[in-house]
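Partial complex: the chains shown occupy the same locations as in the complete assembly.
By written order: A and B. Residues from 1 in each chain.
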Amino acid sequence: MARMNMVQALNSAMDVMLERDPRVVVLGEDVGFFGGVFRATEGLQRKYGEHRVLDTPIAEGGIIGAAIGMGANGLKPIAEIQFADYIYPGFDQIVSELARLRYRSAGEFAAPVTIRTPCGGGIRGGQTHSQSPEALFAHVCGIKVVMPSNPYDAKGLLISAIEGEDPVVFFEPKRIYNGPFDGDPHKPATPWSSHPRGEVPEGHFTVPLGRAEVVREGRDVSVLAYGTMVHVAEAAVRMAGVDAEIVDVRSIAPLDLDTLCTSVCKTGRCVVIHEATRFGGYGAELVASVQEQCFWNLEAPILRVAGWDTPYPHAFEWDYFPGPHRVAAALKSVMEAK
Amino acid sequence: MPPRSRLHVPSPPARPGQEPDFSYVQISPAGAVARPDVTARARDIEDLALQMVRVLGDDHRAVGPWNPHLEPEELQVGLRHMLLTRLFDDRMQKIQRQGRISFYIKSTGEEAVAVAAGMALTPRDMLFPSYRQQGLQVVRGRNLVDLMCQCLSNTRDMCKGRQMPIMYHWGSGNIFSISGNLATQFPQAVGWAMAAAIKGEDHIAASWIGEGSSAEADFHYAMNFAAVYQAPVILNLVNNQWAISTFQGFAGGEHNTFAQRGPGYGIPGIRVDGNDFLAVYAVTQWAAQRARQSGGPTLIEHVTYRAAAHSTSDDPSRYRPKEEWRAWPLGDPVERLKDHLIALGEWTQERHTALEKDLEAHVTACWKEAETYGTLSGGPSLDPLTMFEDIFKEMPPNLARERDEMRALRAAAQASGQSAAPRAHEG
């Protein structure tokens, strides 16, 4: 076991897989010699050579398109999109091609491409460095979508993604690259070394895709969260003083609905939180599915706490961010409902 | 709007009712273009993009440095492949008109672009076609029954009923899955070739794109990635003058040849008479050899003409002269190869007629067999529950739940005597 922050954990996952499997290649803007603008691929080109860790032209669509071709030719490409905000030029290749290749060829062709991309705000990035577009991919059948909330999961889930045979969009909440962040920008930063999930095995291990995890047990209300918001949920629960159960969704698609519904049916109340804009967001899917299965157990409407339906504004990011106060208010509100 | 608009709007030389006019097509005499060494630097051979490589002259003789000197037997095979492609197309179109398949796309007039190129490559080279290179399937020996069954979405459909007609793929034949989304195959082919290079393998990739589709982003990605990594790939741009109703000028063909896009990226661009079997074969061979020798990519513009409608959904008489094809200065690839073989004394009209009859019979037999696997109106049919498969390698619980729900719905419907969903293509 070693102490790792999230970037180190991701780096370690790629290192392990480049070492174990000669089919694994890494490609993306600035990922090679430089090691990536967030340093996630640092040292990998030096170790594995510039034919396995490739700098690319600035063309997200080209990166995905080429990765599909590589995947079809037996490689296992890991493509980095520098910011999730810049994934849209690659949207067609992801949605129309990567997600559909196995299906349309009835299994004869497939491209096991893992797309890593930093997402989320709180880093003063303004509207073009803060987005959380997971909902756009969750709706596209044929790709798996993942968002880890800690270094341990990050490494274990990324290895699962690379080892799997399906395309995966792997969102990395960059606000927690260096430490868990509970939504209070006034507090001094906490490093991952102080968090139990900052303990990460150095070698190979996996965390399976498709499984949510109950990260705090509780009886009063279920909080469904993922990525940075898991930590915000923890702070909000403390703040609200409720005995909440927090479920880290982790796997956006496919969704582990059983774990979610078991929790909500037990507590009878539910708050869904995410950083992305609320309207048409992924939280809507969680609410819709959970209310269908847990309707008879629900004692209050399910509330969503999410980013406002505006772009992520640079100057007001802490007004925008769905922080612990807003979540705590929602918790109180569902607890009061009856 | 003020009348002095300065926007230039391309327009085709002739619209319905007007005389066809192909004076805009620059044609080099057969044999006139020099053949550089395959190791030539891209910038030293830029003129290949402006000329037109042609081997077959008006006298039906093969001339000049690009003559690939094929054996008569090979030429006969090529003729057979092109003819079979054409007859297959004609039959499928007829079948569509009879309502027996939902849709079809012919490659009439462009058979050489696929057949000659396909023959110049080796079987393990990977092909990424658009929807108009069915000739590649023929070259690689695909059983026509398989193609027909795909168009029928029947029990032998390689796509398991999931795709519209003509969206073939062939894993063991090294032909990639055709996409309904234009141009996407181009950077994929480059990625495939990059992987071959990374692995140190000798196989190369080849892809085809329409001149209209070359306006898509994927063309740019492919050209740039191919140039940057010197990927072993042949990028074929099929300039058949039309993109549905839109003249090639709207794809950027008014001010330059499409082949010249190549030099723009530092890639050799070769403009070839796409209806000249020998010329297409020769430039493909050149590009393949170059790619195999780590010489990197080549862009080939095949100048040809879309003789048929865009697809069975299209009516070209709305936007171009009805008989435009007859005026096409580069003729018909099938006729030209046939005439060449006759000029060589290696073919006769009689043999041709006989071959045609044979192939017709073959197509008929294939169709008969294909129908035994199910048709729109009867026979065996695919299980709709398979629609939940192959979305992922393993079916996740949510899809299994949906499959079960559909199974139950179907059972209930059957029990209540509700009429089953109509077959594909009805409704």
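Basically, a contact is a pair of C-beta atoms (placed from the backbone, for glycine too) under 8 Å apart; a residue touches a chain by one contact, two chains touch by 3 or more.
Here the structure is a predicted model, which means the values were calculated and not measured.
Asker: When only one copy of each protein chain is drawn, what copy numbers apply to the whole complex in this file?
Answerer: A x2, B x2
Following the convention adopted for this analysis, only the chains that are shown with their structure count from here on.
Asker: What is the distance, in whole Å, between the centres of chain A and chain B, each centre taken as the mean of its C-alpha atoms?
Answerer: That pair's centroid distance is 41 Å.
Asker: Enumerate the contact residues on chain A facing chain B in the complex.
Answerer: 25, 51-52, 54, 56-57, 59, 61-62, 65-75, 77, 89, 92-93, 96-97, 101-110, 141-142, 144, 164-166, 210, 254-255, 257-258
Asker: Okay, in this complex, where on chain B does chain A touch?
Answerer: Where chain B meets chain A, its residues are 126, 128, 158-160, 162-163, 167, 169-171, 176-177, 179, 181, 184, 186-196, 198-199, 205, 217-218, 220-222, 224-225, 228-229, 389-393, 396-399.
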